[in-house]
Structures are given as structure tokens and as C-alpha cells.
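Up next is chain A:
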Amino acid sequence: MISFDNVNKFYGDFQVLRDCSTHVKAKEVVVVCGPSGSGKSTLIKCANGLEPFQSGTITFNDISVGDKNTNLNQLRSRIGMVFQNFELFPHLSVLQNICIAQEMVLKRSKQESTERAFALLERVGLSNQAEKFPAQLSGGQQQRVAIARGLAMDPVVMLFDEPTSALDPEMINEVLDVMVKLAQEGMTMMVVTHEMGFAKRVADRVIFMDQGQIVEDEKTDVFFSNPKSDRAKDFLSKILNH
Partner candidate 1 sequence: MGAFDFSVIFDNLPFLLKGMQTTLLLTAVAMFGGIVLGTLLALARMSSFTFLSVVATSYINFFRSLPLILVIFWFYFLVPLALGRPVGGLYSVLVAFTLFEAAYYAEIIRAGISSVRSGQAAAARALGMSYGQSMRFIVLPQAFRAMVPILLTQGIVLFQDTSLVYVVGLKDFLVSAELIANREQRLIEMFSFVALVYLAICFSASQGVKFLERRMKR
Partner candidate 2 sequence: MNYNWDWSILIAEPYLGWIVSGLGWTIVVSLLAWVVAFSLGSILGIMRTTSSSLLRGIATFYVEIFRNIPLLVQFFLWFFIFPELLPVDAGTWVKREMPMPEFTTAIIALGLYTASRVCEQVRSGIESVGTGQVAAARALGLTEWQTMRYILVPVAYRRVIPPLTSEFLTIFKNSSLALTIGVIELTAVTRQIEEYTFQGFEAFTAATVIYSMITFFVMWLMKKIEVRSRVHGMIGSGG
């Protein structure tokens, strides 16, 4: 569904991504992990064109993301994204947050988008918060709304950029539970995270990045039991002994 071919990205002189090549197949759940600054967030931000890249290609269902002629807005309506800082629109209610893009981009009627919004709020366990504003919700609740907002566009793939990193520990599970359910329902997902428990539970593959390169890219059980590189072994030992 999404494939990365020799993607290179620079911020000025600094190389953030080096020859990254990988893919995410339909219905696959891929976890991307690695130390800070490894480029993992940048990689998925390139997938929907939020970040430009200098060389290589990224293809989404045969559409080239880097191509100047690609209608990025259309593309993005098919790819859902959840951010570390939730990024709910503070001046809109929960319901409005979920409806706005449905109405503006997919041109759905108010009635249709509202119905879908309520269905999604039900799915993430927040049906009675529709009229509240983001500042009135806890972090975990906000992130669940953000997931619902992404799902409202009926995307074929969901990208997650460290969805639980900004949450207090007691709220991490409520968000992970929603994500696990999503994976079990067959959503294609690419998730940047440190939550290895989540990876072990639902990920089909794990990608490990370090200093802009993809160092490991294999099935979950292989990654955890027998990583090939020393860097990955080192990372795992540090993170699993928490």
C-alpha cells in the first residue's frame, strides 16, 4: 500500500533520512521504533507529504507522493494521521473536530458527518463528550478523539506519530486499547512508538531506525528474539528493562 524507495531527506546540510526503503502492505500493522533523532517521525510525515524529501520515491497505491502533480489534499483524505500532541482544534467542539474535514474535504452533508461522528465516538468510548471542547478533556480522551477524527475520513491506512508519548502513564492504555482494536479489525497501520508491549501484541513487522537509516525490518517475533544488529540489541535491552 505504501512503499518507500531510497528516500533521502535533508534539513539544510543535516541528513535526516538515509536511503530508506521499506513498505507497508494492506492490513499490515508496522511499528517503527528507534532512539530520539533516528528519523522515525520524519519518515511517516513524508508518507503523506507533510514533509518534503529530496530524493527517492514514496508511493501510495501507485500514486507518487513526491510528484508535483499529485493532489496532496485528496491523498491525505485517504491517509489518517494521529499526532503526538493530539492537535485537536481548540476552538471547535469534539463533534465539530470530527465533522469539519468530512464536510470540507469529502463534502458530506452535515447530517451524514454527524451520524458518522457519533458512531466513531461510540467506537472509541466517548459518546457523551460530543459537545465538550478539547481543553475540557484529559489527554487520553483527546487522543481518542483525534483517532476518531482521523477515522472519520474512512482512510485506508492510519499513521501514528508517537501517539502515547505525551500522555500520563495511566492514560496510555486507554489509547493503546483503541489502537489494538483497530488493528484487529484489519486497519493498515504504521505506528511510531516506544510501546513494545503494543508491538508484540499486534504488530506484524517492526522497523528499527537509527541515525536516519532503517537498520532492522523484519517480522515482530524475529525482531524481539533475534535482532541482527548490535544497535537494535542495545536499544531493546535498554527499553525492555524499564
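A few comments on the model shown:
As a working rule, a residue touches a chain if its C-beta (ideal position, glycine included) is under 8 Å from a C-beta of that chain, and two chains touch if they have at least 3 such contacts; residues count from 1.
How were these candidates chosen? In short, all candidates are chains of the complex that A comes from, given by their letters.
Everything numeric in this text was worked out from a predicted model, so none of it was measured.
Interface record for this complex: partner of chain A among candidates 1 or 2 is 2, by the touch criterion. Chain A makes touch with candidate 2 in their complex at residues 45, 48, 50, 72-77, 79-81, 83, 85, 87-91, 100-101, 104-106, 133-136, 146, 149-150, 153.
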